[in-house]
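The complex appears here without one of its protein chains, the remainder shown in place.
So, chain A:
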Amino acid sequence: MSRYRHLMLNVVSLLPHCKKDNKVESTSSKGATLNELVELRNCSYCMFFECRKQKDLYLWMAKCPNGPSVKFLVNAVHTMEELKLTGNHLKGSRPILTFTTNFNKDPHWMLLKEMITQIFETPKDHRKSKPFHDHVFAFAIVDDHIWFHVMVLVLFPAFDSVLDIKWSKFQIVNQGGIEETTLVEVGPRFCLNPIKIFGGSFGGPTLYENPFYISPNQIRALEKKKKAGKYATKVKAKTRRKMHELENPLEPDEFADLWRE
């Protein structure tokens, strides 16, 4: 649960052009509330992190006031605080966005790509943006999920072991040309599973529904059901065995009396 809050804070630090707001109660009219808030803060997009049952994180990306909105289920969350993600980039520098070409294959992916570009790319000459380009966002569609990673550009000389490489990458800032540049992951990283695309902001007509999406509640319920059947299957197996034995009686054993007193 708390890692989702950290994830949100990480995203806030990644986007210098964003404005962080307080918690919103998840009432049925959250759409209206959120739209109002966005108006108030004079923004055009909204990213809403919704955590349900302290387990599942849903992310809404919506263009306010009347643009389309998407609801995602977020998996595989790794925040920037994880010590395995060793990179560090300049706060506020404009990122380079990379997409895989399968974003252009279907309309709904194209729409998502457009929304992502508009949300994640810091506007040029924004007052909080810094010069230089030292990190990359990677968006990839794998298995109908959008995977998101952040990498920083680093220069390192040739080393023998992976650990040495990591260590030197940790210390050295980019000092050379593009050919020697490599990347170190900064984080955060997550995986988005699109659930629905709506025509309006936080509501409206459903434009797209993911046919492969199963809600986490359903998954948990089905797992429980599977486990619940254990006893029944055992009993069934027993009776089946009995029937089988009755139907196929064994031949009398020649050695049965061998050891009888």
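Throughout what follows, a residue touches a chain if its C-beta (ideal position, glycine included) is under 8 Å from a C-beta of that chain, and two chains touch if they have at least 3 such contacts; residues count from 1.
We adopt the following convention: contacts and distances are computed from a predicted model.
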UniProt protein name of the chain not shown, from "rRNA processing protein EBP2", "YKT6 v-SNARE homolog (S. cerevisiae)", "Cell division cycle protein 27-like protein B" or "Trafficking protein particle complex subunit": "rRNA processing protein EBP2"
Per the touch definition above, residue among A:37, A:77 or A:97 touching the missing chain: A:97
Hidden partner chain, residues of chain A it touches: 13-14, 63, 67-68, 80-81, 83, 86, 88-108, 110-111, 113-115, 117-118, 121, 123-124, 130-134, 136, 138, 140-143, 145, 147, 149, 151, 153, 161, 163-164, 166-167, 170, 173-175, 178, 181-183, 186, 197, 199, 205-214, 218-219, 222
